[in-house]
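Let's turn to subunit A:
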Amino acid sequence: MNQYARMIVVLLIFSVLSGAVLGFSYEIANPKIQEQAKKDLEASIKNVLPGITKYEQVEKEGITFYIGLDDQGNKKGIAFKATGQGFGGPIEMMVGYDPKEGKLTGLQILSMSETPGLGARIKEPAFTEQFKGKSVNDPFIPKKDVQVITGATISPAGVASGIKSALEKVTKIYPVGGDY
Partner candidate 1 sequence: MGEYKFLTTSSPHIHSGESVQRIMFSVAGALLLPTIAGVYFFGIRALILVLTTTLAAVATEAIFQVLRGKPVTIWDGSAIVTGILLALNLPPGLPLWMAVVGSVVAIGLGKMIYGGLGMNPFNPALVGRVFLTVTFPVQMTTWINPVDGTTGATPLALMKMQGISTDYVRLFIGNVGGSIGETSALAIILGGLYLIYRGYVDWRIPASYLGTVAVLSFILGKDPIFHLLAGGLMLGAFFMATDMVTTPVTKLGRIIFGIGAGIFVVLIRLYGGYPEGVSFSILLMNAFTPIINRLTIPRIYGEVKTR
Partner candidate 2 sequence: MLKTFKGGIHPPYNKELTKHKPVEKAKLPQKVVIPMSQHVGAPCEPVVKVGDHVKVGQKIGEAKAFVSAPVHASVSGKVVAVEPRPHASGAHVLSVVIESDGMDEVYEGVKPPKPLEELTPDEIKNLIREAGIVGMGGAGFPTQVKLSPPADKKIDTIIVNGAECEPYLTADHRLMVERPEDVVLGLRAIMKATGVSKAFIGIEDNKPDAIEAMKEAVKGFSDIEVVPLATKYPQGGEKQLINAITGREVPSGGLPMDVGVIVDNAGTCAAIANVLKTGMPLIERITTVTGAGVKEPKNLLARIGTPVGELIEQCGGFAGEPGKVIMGGPMMGISQSSLEVPVMKGTSGVLVLQKSEVKAVEPMPCIKCARCVDACPIHLLPTYLAKFAERGMWDEAERYHALDCIECGCCAYVCPANIPLTQLIRLAKNRILASKKK
């Protein structure tokens, strides 16, 4: 039994020490990680809502909205996350929406696992820029009102349908021309 006791004790010491070290490291690194995540979020919101300097976070019907404000505190648009189904998995994106105009103000792909060099080019501004100023009432059909990337049709279609389906909900909460 002695042998087993020794085994358990050693294991226990290792785990406890490990727990301590990890807890300690977490305490140091965590603020940094949080800060980093916040920074990322802010950058993407600012990217899709040009001209804003800060934002407010609002929860409505299970969706998180980031309402962008400029220096003067004027509302400049709403950013929200949308998910589309791509070739290699879900495509996470941040969409900027201006309810007043009923138009999109920008699009940023947050994460995706599309084919590098092909579907992955939906990240590139050459693709995302086309959504800027696009009317939310557009059909969002690839090769019609959405330009696709040569050799890849599914990824852009995923983006387009992801935006469209998100917009369907969002435009009910924040109708075009309505207040927010």
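If you want to know what made the cut, all candidates are chains of the complex that A comes from, given by their letters.
Note that in this section contacts are C-beta pairs under 8 Å (C-beta built on N, C-alpha and C of every residue); 3 or more make two chains touch, one makes a residue touch a chain; residues count from 1.
Owing to the predicted nature of the structure, the values given are computational and were not obtained by experimental measurement.
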## Note on the structure
Only one candidate among 1 or 2 touches subunit A in this complex, and it is number 1
### subunit A - residues contacting candidate 1, complex
87, 115, 118, 143, 150-154
